[in-house]
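The complex appears here without one of its protein chains, the remainder shown in place.
For chain A:
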């Protein structure tokens, strides 16, 4: 079981290996849309993982609260408001198409979740991303391989998060824990997908 040399950080080579292992597992799993590996058309060393998903709208289309009722959602309290002032996504589609790309950050030495979302008509704009229900520290940047705009989750806390899930492990060991390459992307993805799609309870 290959471990990253400097967990939680990955070298570009370790990322490539972890990615290929992750994609193989994803292909064997029957209940998932498959992930694929894509290289830059001319230059080596800029490969990334991607998949297209159909995501059910995260916020309800007509979010109305009955009179005198409060719903607590993650420390925010929603009061009944005029329907016209509620944030709404421009169309009433139930589903979005989301392109997820997992790219490697040479600066932070960790994977980074990039994404773009589309409804049936057009790409979601910055204002729509939040009102559609995507959470987390989201900004826009050029995709390092495709050189076109993508939204992404800031990677500055990735190392801390990846360390915290390992130290919570109940395995007794003097050495720092580390997730092997074959499970790295899957663990990382479950953390960040949870941040991005934090659903209302």
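By our rule, a contact is a pair of C-beta atoms (placed from the backbone, for glycine too) under 8 Å apart; a residue touches a chain by one contact, two chains touch by 3 or more; residues count from 1.
As a working rule, contacts and distances are computed from a predicted model.
Asker: The chain that is not shown, which UniProt protein name from "adenine phosphoribosyltransferase", "Autophagy protein 5", "Sodium/hydrogen exchanger" or "AB hydrolase-1 domain-containing protein" does it carry?
Answerer: "Autophagy protein 5"
Asker: Hey, which of A:26, A:119 or A:145 is the one touching the hidden chain?
Answerer: Spelled out, the listed residue whose C-beta touches the missing chain is A:145.
Asker: With respect to the chain omitted from the figure, which of A:2, A:156 or A:194 is a touching residue?
Answerer: Checking each option in A:2, A:156 or A:194, the one touching the absent chain turns out to be A:156.
Asker: Just one of A:13, A:29 or A:106 touches the chain that is missing; which is it?
Answerer: A:106
Asker: Just the residue numbers, please: which parts of chain A touch the chain that's not shown?
Answerer: For chain A, the residues touching the absent chain are 40, 42-43, 46, 106-109, 123, 125-126, 139-142, 144-145, 147-149, 154, 156.
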